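Here the structure is laid out as structure tokens; the discussion comes afterwards.
Apart from one protein chain that is not included, each protein chain of the complex appears where it belongs.
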Amino acid sequence: MRIHSSTSRRSRPLRLPLAIGLTAVLVTACGTEQEGATAGGGGGGGGGASGEECANAEEAQASYEQAWTETAQQLGLENLEPTEEQVCEVDTAPWAAEPKNGETYRIAFAAQGPTNSWGLTNEEAFRQRAEEVGVEVLYASANGDATAQVDNIQQLASQDPDALVVVPMGDGITGQVQAAAGQGIPVVLCAGRLSDSSSVVSTVTRQYELLGSAYAEWLVQQLGGEGQVAVLSGLAGVPTAEYQKAAALEVFAEHPGIEVVTEQYTEWSPTVAKQVAANLVTQYPDLDGIWSDSGYGDLGVVQAYQEAGRPVPPVTGDAINAFLKAVQGTDVRFALSSFPPEQSMQCLDTAMAALAGEPVLDKVYINSPSFTHEQIDEYVRPECTDNLFVPSALPDEQLRELGLC
Amino acid sequence: MTTGAPPTEAAGPARAGASAGRDVVRRALSLLAPLAGLAVLLLVAAVTTPGFYSAGVLQLVLFQIGLIGVTAVGQTLVLLVGGIDLSIGAVIGLTTVVIAEHSRGDGERLGVAILLATAAGAGVGLLNGLLVVRRQVPAFVATFATFVLVQGVITAWTRGAPSGNIPGELSPLGIGRWLGIPVPLWAFLVVAVVAGVVLGRTGLGRRLYATGANERATALSGVRTRWIIAGCFVASGLLAVLAGLINAGYIGYVDARLSRSLDPNSVAAAVIGGIALTGGRGRIGQTVVGVTLLAVLLAWLRQLGAGAGAQLVVSGAVILLAVWLQGSGWAARSPRRIKQRDGVR
């Protein structure tokens, strides 16, 4: 076709140098071998330690399993099996360093940005801990956008901080994180993870698989191993949503009596969740339980069932004050855990430990409280706003300052 | 977009005065494509999701029609004068934040809060209108800029965590029913009827169509086209406030995600209904059918339990198909002429 030939002619000036350059690269690389085969979806295995000796494996592994045991105890779960995960100790001697400029350390913090109360609390907690420890914070906000964060990380790294703490907005930042680590900056991933975390010192986070599996196990136990379940996860393509959901589906698959009737996305929005749940009410009148990854979503679920005049099936999610306020005094059954925004404090601690040359774990899994409807009175904060994630590690005074209480 | 197309394309103000008989035929024709699409969709839904025709689902669809419809009417007004409004989602979000922050859950302060929200929405609409008519900024860019700006205002004001609650007094607007029909649908019907009457039966409507079809010619004939264009943006802003109130009443919380979404539903509904992006062509009836089709589609996809990918694919295909059908002669227009200036915003 004529159009076609003209097209390729137009774009040749563009393609040709690229092709030449890449052919040259190809000749030097000259291999049919796959490079660094550790990356790839799912799993959560960062590849760093796989080839080497795992240092202090037993103690590290025990700390990992402890988070699972505690959650199982708090929710009264009988068979919560930790997903397979190798945790090792990292020798941080190569990272140990004096402050590069002046007296105090400068720690860069690539944050989510104050797009919601989680992001706000997350960065305020980080700043507070930084003040306590006496380090300077170099801050960048991604506004919740992975593409913006790629630029943020490059920019923070170019200012040569002593360490970099990143709240990952998506795997799109992997290359830039590796580049920062390549510059000799110790990187700590905070409240999230990357599929390929081989270049970072440590990943400090509440484990997605733990949340997803614990919610699922609790539902299975509530239903006695029999019944229909709907799976409501957050936002398509976002790791926080997809990994939790994958872990839950694995648990449900182990129980032949459990039927997952539908999987939907709530966008972590009560409005969307309510519309989705209103549909569940009519489409699956015999639904026995709802697995959800978010308390915001559960708000909508509860309203949809209450307005339809139907009993609310057991739900799961993370602990947001609005949900607790809404269900206090009702007979709604739920299991909640948290993805605490304050984990940024531990992220900073881990970065400081690395700078001091103290041993750290390559994966620090945060422990945080989980509870059910029976303990609601211990956790609900009637005097605080809806947006507070409970229980909060920040002092009341600061919560008031932030307008959260 | 302020000025219309070159004179070759002008439909001119005279169009509105076509003879009544031909008008009825043309109206029927313009509704035919979206109605046929709706019929096909209902058929497909019946075959693929057996539980689709139940009272529960009907209620859901009716509610959804109301929710999308209110903003779609505003969008239609803007499209008719050759613009587009991308700031609707941001205004919806701003409304819920204003209500929560000002009223703090106190029903007695609700009235003032609504007034403030209305002023804010009208202000955003006015800003859009002024950018478009005074500075001749393309509507697409002007409203995208205010979209970003409003988000920025919300973030700077609330630091990402709005405090305060939505008063319970607002909930009837979101979840109430009257004569068994959801209140949001009533709101939409009232808005649509008013808009339909203004557009179809008044001099203002005629001037509005003329402005959309050819602004310069209309301006030369003495119509204050700038006022009309700016007025459409303000109307769209006000209707977005109404949608925000309905949303606030529906869920009772400030939904942080609302203001971060571009709310493509209002554009999609108008486009599916056959409102021309060039301005000057399209009737509220078409928007109503487009809204209905979109609401049914969303409900059906939800029933189907389709994944995120499939939902997007189907939405895209439906939009393309709807416009293709209209383009291939059903709307009684030559494709050549549609192509000429469409979508240039």
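Chains: A and B, in written order; residue numbering restarts at 1 for each.
The criterion applied here is as follows: a contact is a pair of C-beta atoms (placed from the backbone, for glycine too) under 8 Å apart; a residue touches a chain by one contact, two chains touch by 3 or more.
One rule holds for everything that comes next: contacts and distances are computed from a predicted model.
Tell me the UniProt name of the left-out chain, picking from "Ribose transport system permease protein", "Biotin transporter", "Glycolate oxidase subunit GlcD" or "Aldehyde dehydrogenase".
Missing chain, UniProt protein name: "Ribose transport system permease protein".
One chain isn't shown here. Among B:41, B:126 or B:145, which residue touches it?
Result: among the candidates, B:145 touches the missing chain.
Touching the left-out chain: which of A:74, A:92 or A:152?
Residue touching the chain left out of view: A:152.
For the chain left off this view, which of B:103, B:155 or B:171 is in contact with it?
Spelled out, the listed residue whose C-beta touches the missing chain is B:155.
Using the definition of touch stated at the top, determine which of A:85, A:162 or A:196 touches the missing chain.
A:196
At which residues does subunit B meet the chain that is not included here?
Answer for subunit B: residues 1-3, 6, 8, 131, 135-138, 140-142, 144-146, 148-153, 155-156, 159-160, 216, 219-220, 222, 224-226, 264, 267-268, 271, 276-278, 307-317, 319-320, 323-324, 327-328, 334-336, 338-345 touch the chain left out.
Go through subunit A and note every residue touching the omitted chain.
Interface with the chain not displayed, on the subunit A side: 2-4, 6-7, 10-11, 13-15, 17-19, 22-23, 25-26, 28-37, 39-42, 111, 113-114, 123, 138-141, 143, 145-148, 150-152, 154-156, 158-159, 170-176, 178-179, 194-196, 236-239, 242-243, 246.
What we mean here is this: only the chains that are shown with their structure count from here on.
Rounded to the nearest whole Å, what is the centre-to-centre distance of subunit A and subunit B, using the mean of the C-alpha atoms as each centre?
Between these chains, centre-to-centre, one finds 36 Å.
Which of the residues in subunit B come into contact with subunit A in the complex?
So the residues of subunit B in touch with subunit A come to 51, 54, 56-57, 60, 63-64, 155, 158-165, 175, 247, 250-258, 260, 299, 302-303, 305, 307-309.
Within their complex, state which residues of subunit A touch subunit B.
It is residues 113-117, 119-121, 144, 236-237, 261-265, 267-272, 274-276, 278-279, 281-283, 299-300, 303, 307-308, 322, 385-387, 402-404 of subunit A that touch subunit B.
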